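Please see the structure below; I have some questions.
Omission of a single protein chain aside, the complex is shown with its protein chains in their original locations.
By written order: A, B and C. Residues from 1 in each chain.
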Amino acid sequence: MSITYLEAIRNAQDKALADSPDVFIYGQDIGAFGGAFKATKGLHDKYPDRVIDSPISEDAMAGLAIGAAIEGMRPIIEMQFADFSTVAFNQIVNQAATHYWRTNIPCPVTIRLPSGGTPGSGPFHSQCMEAIYAHYPGTIVMTPATVEDAYSMLLEAIFTDDPVIFCEHKYLYYHLKADKLPTQSLPAESARITRSGRHATIITYSAMVHEALLAADSLHDDGYEIEIVDLRCVKPLDIETILGSVARTGRMLVLGEAFPWGGVTSEVISRVSSEGFHLLDAPPAKLNAHDTPIPYHPELWRYHRPTANTIKSAVQKLLKD
Amino acid sequence: MSITYLEAIRNAQDKALADSPDVFIYGQDIGAFGGAFKATKGLHDKYPDRVIDSPISEDAMAGLAIGAAIEGMRPIIEMQFADFSTVAFNQIVNQAATHYWRTNIPCPVTIRLPSGGTPGSGPFHSQCMEAIYAHYPGTIVMTPATVEDAYSMLLEAIFTDDPVIFCEHKYLYYHLKADKLPTQSLPAESARITRSGRHATIITYSAMVHEALLAADSLHDDGYEIEIVDLRCVKPLDIETILGSVARTGRMLVLGEAFPWGGVTSEVISRVSSEGFHLLDAPPAKLNAHDTPIPYHPELWRYHRPTANTIKSAVQKLLKD
Amino acid sequence: MADVSTQNTDTGMITPEAFKDAFRWMVLARTFEDKISSVYRAGKIVGGVYVGRGQEAFSAALAVQLNRGKDVYAPLIRDMAGRAAFGEPIIDAARTYLGSAKGSMRGRDGNIHRGSPRDGVPAMISHLGAMISVVSGMLFARRLRGQLDDCVGAACIGDGATSTGSVHEALNMASIEKLPLVVAIANNQFAYSTPNSRQFACKDLVDRAIGYGIEGTNVDGTDLADCLQGFHKALSRAKSGKGPQLVVGKMLRLSGHGEHDDSHYIPEEIRSSGLGKDCLAMARERIIAEGWGNEGSCQELEEKATKEVEDAILQADGEDPPDPYTHDWNACFSERFRDTQPDQ
Partner (left out) sequence: MADVSTQNTDTGMITPEAFKDAFRWMVLARTFEDKISSVYRAGKIVGGVYVGRGQEAFSAALAVQLNRGKDVYAPLIRDMAGRAAFGEPIIDAARTYLGSAKGSMRGRDGNIHRGSPRDGVPAMISHLGAMISVVSGMLFARRLRGQLDDCVGAACIGDGATSTGSVHEALNMASIEKLPLVVAIANNQFAYSTPNSRQFACKDLVDRAIGYGIEGTNVDGTDLADCLQGFHKALSRAKSGKGPQLVVGKMLRLSGHGEHDDSHYIPEEIRSSGLGKDCLAMARERIIAEGWGNEGSCQELEEKATKEVEDAILQADGEDPPDPYTHDWNACFSERFRDTQPDQ
């Protein structure tokens, strides 16, 4: 048996719905249809009152979830694409994220954002918005890179008492497979050493973990052992694990698929430079997508985002510094 | 004669309206009433067709401005408070910011965001959103710290062919005065050495420039000469000027009023660490507001944001490193 | 003038008791807000003061018909009267304005942004229109849990807020979900300085209801009895499964947008029109005219309110402000997800 990243997300929701009557899912086309990506396929049949088709009203979807969360429910909002959450931005960052702080009453909503680029998706169905939400106090932002994490972290997200922005990567939906779902797992707030090495560390998250692995494989053939840190949760950052890895390798490339100005990569470099300056044997390096909207055409898209090749070059440069 | 930061903004708009029939202003209560902060006082009388009261519809305000900009006009949108631009977020980052790249047709809108904290304004009338907009490709983000810059940079913003997010600081509106408006000025994309020094650099922008100056005055009494770089434009960053200053002092504190995760401060540290690592004699330091929403009560607010005192402590720590 | 019979009947008529009950909260609200305005003018309040002068009837008429601990009530800027009628202790208003650490917002937010979600009063964010869908969510949760019974949710907005996308999405969604929601629009003719003519161009704001398939009612916001009756009807319909209800009240904001604003832009013509009537004075006159009370009993009520308000303000003013050094600076509830950033 094998299970995909997408199925893991479906299974986590199934389990959450089964385990707690407080869980419900609200989103466009997620009912009988099972969602644009089929992340809720079959769930409406099992939980007809709690897997609910929404009108195309992202602001009100988020508002409704927040109201229910204040009452102690654990709503999940599926945005059809992360990109469309811009329309719910205000409710998420100003209503949900501030709620506990303002009122002492937690707001346990989970906002699922199908994120990231796939060929042909273009500027409005490809975005990575983790940095936008992470900037605001009161949010937790998760970016699972593996099938197992998609499952266990989504369950943690749903049962966490704060708003969780759950950035699931569309490129991994069908591509990524595992043998089975985990019964035990690393807590969501911990980063993971996905591969150990000693010449340099690549710090990354979500789909880029897999590009980094390819680059590391290739660099291995050249005699370099590259350590890979999968952040898993980009807010809060597991700074101990990050600094631990940099301490071992002395060199760090921070890699992300999102836009280059600001964001996770800059935040990690900033933290490491401030808190672990003397661990660095070379300037920290950064690799992101190009500073343009995400192109539709696969030829442009492949060039726009970091790939195993450009990662490898960046590491090679880093190793020479 | 003396002129305030707010009057400079009003004067810049007046001049732009006079100089070009393509300029108009659209926003809530900006017509006969002159705006919540009086930034358009008297302008409706002078240009009745081009200083226009809007309904409370930030999304449509931005959309209307974008449509007019595509036609070659140079609209200015006044958001009543920066915080309310969350509701126009989608139009700004997905419509305006991508427009030139998608269609080859520029979209010269200026979005004025009355930004930043003042005592008693609370979580929803105090925000600094520069990082949110700067993250997206296609935007220019200006954060003037002086009366002269408020004037000259707003004029540049209006006559720039890209969307400019103009973050004017409310705390400076009435507090800050100059003798007269400039006739010549540093281009908007250049940072400025506001104060020269040799022991450390504080890199900052907007209202924090003035807190930094106070801290530097106080450190001067202790025998330290602190250089201050006013970024002026946070996107793009004038990395040459920044690196030049760090090269002189070897130590850098990056200071911002915004939330700590990500943002301008992290981006500057990331850029300098990557591009000027060997210029640094000590770990780069960072000072932001606390990681909570902005409190209403002045006692809490003063503690939440960086002040001359906390800046001084941060620099003292930096000097010891 | 709406009918006020001496008997509460199924036809939605309102008793003198209900009228007097609402009047009491109107008096308290006006007294409190007059006082807080003078405290503001004395420079003792940071931030703004936004009062509901002229809107007390509309505000109280809704809330007095709700049940604290059961219903949901989302007041907005000008709902001091409704808040009081819904059972918000006057001391909380005083504390929030005066910055006592003991207020429900603990100094984190101020003035009208106070709330107490566990009592059914969500704490508003400033972004207009954003609270309606939150109220829907609270009702939705209760229904999913089988705890809806005949509870109802009410959300208040102004004429200006009707132009937000949020309000549209929320009304449409509530109608689809057939939630027992009453949305009260206080059309006080202005949004800050912006008149209705720059806010909408429909003949009657209540016609928005048609576009959502919900029921709409106009009431005279200066007439307490009419407000009571309009809301009574709307609340009964909402509770009996008829879905969301829109109630639009017309009146004039008898103050500036905030106490910093002299509202010079309001034309004398509107001020002296029927819209400009003071709902409080009118309700008082009616009580006396109908013999439900007299000058003496009204004065007694007013004096009691003055005492209550003065006590509350005195008490709040004597309380400690929040202390940043002992304050809990955490935006997240979950300890394990708190950021480990070195203290800023």
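Everything below uses one rule, namely that contacts are C-beta pairs under 8 Å (C-beta built on N, C-alpha and C of every residue); 3 or more make two chains touch, one makes a residue touch a chain.
These numbers were taken from a predicted model, which means no experiment stands behind them.
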For the chain not depicted, the shown chains it touches: A, B, C
Residue touching the undisplayed chain, where the options are C:F190, C:Y212, C:F231 or C:F333: C:Y212
Contact with the hidden chain (one of A:I3, A:A16, A:A36 or A:V51): A:A36
Contact partner of the left-out chain, one of C:G165, C:P180, C:G221 or C:P322: C:G165
Hidden partner chain, touching residue among A:R50, A:H125, A:H169 or A:R195: A:H125
Options B:G31, B:P55 or B:G262, residue touching the unrepresented chain: B:P55
In chain A, positions touching the absent partner: 28-29, 31-33, 36, 53-59, 81, 83-84, 86-87, 119-125, 260-261, 287-293, 295-300, 302-304, 306, 310
Residues of chain C (touch criterion as defined above) contacting the omitted chain: 163-169, 172-173, 175-176, 178, 197-203, 207-214, 243
Hidden partner chain, residues of chain B it touches: 21, 24, 49-50, 54-55, 57-73, 75, 90-91, 94-95, 97-106, 137-138, 140, 160-162, 187-189, 233, 235-237, 239-240, 271, 274-275
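To be clear about the criterion, only the chains that are shown with their structure count from here on.
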Chain nearest the global centroid, as defined over all protein CA atoms shown: B
Whole-Å separation of chain centres (CA-atom averages), chain B against chain C: 36
Distance from the mean Cα position of chain B to that of chain A, given in whole angstrom: 30
Sequence positions of chain C contacting 2 or more other chains: 105, 108-109, 113, 125, 127, 165-166, 330-331, 339, 341
Per-residue overlap in chain B, given as positions that touch at least 2 other chains: 83, 86-87, 123-124, 261, 290-293
